[in-house]
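A single protein chain has been omitted from the complex, and every remaining protein chain is retained in its original position.
Think of it as A and B in the order they're written, each chain with its own count starting at 1.
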Amino acid sequence: MDLSIFFEILSSTIRMSVPLILACLAGLWSERSGIVDIGLEGKILTGAFAAASASFYFQSAWAGLFFAVIISVCMALVHGYASITQRGNQVVSGVAINMLALGLTSVIGNSWFKQGGRTPALGDTTRFMPINFPGRESLFNLPVVGAISKIFLDHSVLTYLAFAMVPLSAWALAKTRFGLRLRAVGENPHAVDTAGISVAKLRYQAVIIAGILCGVAGAYLSTSLSASFVRDMSAGRGYMALTALIFANWRAWPALYACLLFGFLQAIANFLQGVKLFGFEIPVQFFNALPYVMTVILLAGFIGKSIPPRASGVPYTKDR
Amino acid sequence: MTPAIELINIDKRFGAVHANNNVSLSIAKSSIHGIIGENGAGKSTLMSILFGFYAADKGEINVDGKPVKIKTSTDAIALGIGMVHQHFMLVDPFTVLENVILGAEGGALIGPALAKARAELKRLADEYELDVDPDAIVGELPVGLQQRVEILKALYKGADVLILDEPTGVLTPDEADHLFRILQQLRDQGKTVVLITHKLREIMAVTDHVSVMRRGEMVATKKTAETSVEELAELMVGRRVLLHVDKGKANPGDVVLDVKNLVWRDRKGTPRVDGVSFQVRKGEIVGIAGVSGNGQSELLDVITGIAKATSGTVMFEGDDITALHDPAILRQRGMAHVPEDRQHRGLITSFSAAESAILGWQNDPKLGRSYHLNRNAVIEQCRKQMEEFDVRPADPLLKSAKFSGGNQQKLILAREIGSNPDLLIVGQPTRGVDIGAIEFIHKRLIQLRDMGKAILLVSVELDEIRSLSDRILVMFSGRVMGELDSSADERECGLLMAGVVKDAA
Partner (left out) sequence: MSQRGELPTWVDIGLIPLINLAIALFISGLVVVIIGENPFRALWIMLEGALGSVKGWSYMFYYATNFIFTGLCVAVAFHAGLFNIGGDGQAYVAGLGAATPGLLLGGALAAVLPAGISQPITILIALLGSIVMGAAYGWVPGYLQAKRGSHIVITTIMFNFIASSLMVYLINNVFRPVGKMAVESRSIDDAYILNFRELGRLVGVKLPSSPLNPVVLLAFLAAFLVWYLLWRTKLGYEIRAVGANTDAAIYAGIKPQRIIMIAMAISGGLAGLVAFNEIIGVQHRLLLDFVGGAGFVGIAVALMGRSHPLGIVFAALLFGLLYQGGTELSFAIQTISRDMIVVIQGLVILFMGALEDAFRPWLSALFFKVED
């Protein structure tokens, strides 16, 4: 195996991890507040569509990001309304959000751009491109050091934002008043209520944060990783982020590691098609399925134990 | 001196239930004030109103002599009222410090509040014997310490008045004594404590004043020093007219149910049934009296095979059934069970009456061969039972939820008695049931006894126990406190129910 492929895989790992990290953190915020979020996938998808469309229309990647966040938050609010205000079934609501997102992005995209659900290709000026810091080219041209630094430095601002969100989320959850209350409401909303804090308000805030993060994840997909939106481009990343969240036992730093691991598996699957290892050809599908298989085993308690926030999925009512 | 709290003419209804009927109460500053009463007397409702959890329909509240409106618990906290709920309001995976500052963080970052709380907790620990490791995870603490965290939470938020709702229900006697010392120190430092309980021992041990509630009304307020256990027991239970049940003398026969040293521990290891022994014979009704939550439900679960005994034995008709743990087999062998909670266990409210009327008997061959369930047979059986037990409306296809409480209960009794059991276990046979149905149900139980069946009756209604039972066992804290015969007077029962054994009192 060529060393350069190895570097390529690592670089790709980072790119593959970015949407997973953002969506996983979105799920983290939502579920730590007690709102189960199956709808990450749908929010990413609407975000991706909004970003590509707005970026094309306004000829600005930042406008794309802005609209991605707005639209994704709208979807999040639908979920919030169903699960917080109406105390509906959160799983069903999430499934509905995913279908709505898939249908709406495809129908509207098809009618607006008439390219079979694809949005027009974006030029480099209307995308989030790798940051062009000074001395970049000469650094990358160095032997070995260049290749290694390229793994970490050849990325857009959204990538760094995603990675920065991990310590930020961990810090906010652990050290701020908001984080404390949010964690409390996901474990025992009665305790929060009797302390004179609004359960609904906290949960709405959490759901909105999830919307914002998913919006960014979507924008990354359509305006950084690729240059347009295509139908169903989230391709199960929301579900994989959910899987990573379970794998990480609903914690921020482990979520990063889980997403990097899953991103690594995706990168391998992309690069190692047909590559033989120890004389065996390991099928691509093996790497695709591995995150889910590992999580099923983990959930079944065969290795360690993954325990969700106690109140997650349970609508809050005052009487016990 | 102005009282710390005055409640004036508080009135609260929940649907048909008059939980608080024009209740007034005055609580002196720097005192421990006990509120005592049976289940459903309205104690917890009254305190929930004071803490802003429910809104009263009518009435006024004064704090420190000033009229106040308490709409939410935030209002109550701001007025210096703190509450320790019966079910703790704690976040289990949090540390003690995090629990204490929740809702009183003082700023966007919790660092300063944690530091402040750490210092404050140290002070409180020194002052009131309230020491807890501030960095311990609350969920890993024993219940006694968890309760201390609840008290610390209230004090940290500046509570001058501390309400404790049945605080000793989960404590060992030693822990309870420690709690009382803490409460006395709080009082000595100028705090006001309201103690809700049904245990007379506690009232006598720590309170300065005691108010007695019965059926939503405030019956009396006394200085503890000027009253006695006997007087309070009588006030609490009331002098009720014994329900008239025509009942001849029992003719007890062979032992049907023989329970020996039965113990059942919950997940946390607390014994909820703690070494219970008794027998039930053919042709007699054995009543188990007690305030609810003293282990009766758990006892029934173990006997009927729903829960598995931790130790001890249960013999049914001479066979050891302790390890069986299978309600279906016990039913086949002739043990029928009318559960305490008919809405959640006795029937399935979304099923038709006919379907609810076969719950537990669904595999009866009479209802269809092998896998088949013969709908006509099910309906026909239900129709017969409805007729025999006068269930109204006599419509087997009506949803179970649409019957009144009394008719639901008759439906369940019909099902369980209809199977012609050797032993009938009945929990709360008349809870939420109208007078007419009560009489009917009581008659049927006596009838069954006279047919030579064994009956084990559990009820929190003392009247019911006394009018139906041939022998009475009183349960308290998972133990049988004593056995009385049916002629025992209510005061004697009341004392045992409140955990006072006569010789010791």
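Simple rule for what comes next: a residue touches a chain if its C-beta (ideal position, glycine included) is under 8 Å from a C-beta of that chain, and two chains touch if they have at least 3 such contacts.
Everything numeric in this text was worked out from a predicted model, so none of it was measured.
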Candidates B:80, B:252, B:283 or B:346 - the one touching the absent chain: B:346
Among A:123, A:167 or A:301, residue touching the chain not depicted: A:301
Listed residues B:337, B:410 or B:471, member touching the removed chain: B:337
Omitted-chain contact residue, chosen from A:50, A:97, A:213 or A:311: A:97
Chain B, residues in touch with the chain not shown (by the definition above): 14-15, 304-306, 326-331, 337, 339, 344-351, 355, 358-360, 362-363, 367-368, 371-373, 375, 399, 401-402
Footprint left on chain A by the chain that the document does not show: 38, 78, 81-83, 86-93, 95-104, 106-108, 110-112, 114, 116-117, 231, 236, 239-240, 242-243, 246, 283, 285-286, 288-289, 292-293, 295-296, 299-302, 308
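Here is the rule we go by: only the chains that are shown with their structure count from here on.
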Residue ranges of chain A touching chain B (in the complex, touch as defined): 175-181, 183-184, 187-188, 190-197, 310, 318, 320
Chain B - residues contacting chain A, complex: 53, 72-74, 77, 83, 85, 87, 89-94, 98-99, 101-105, 107-111, 113
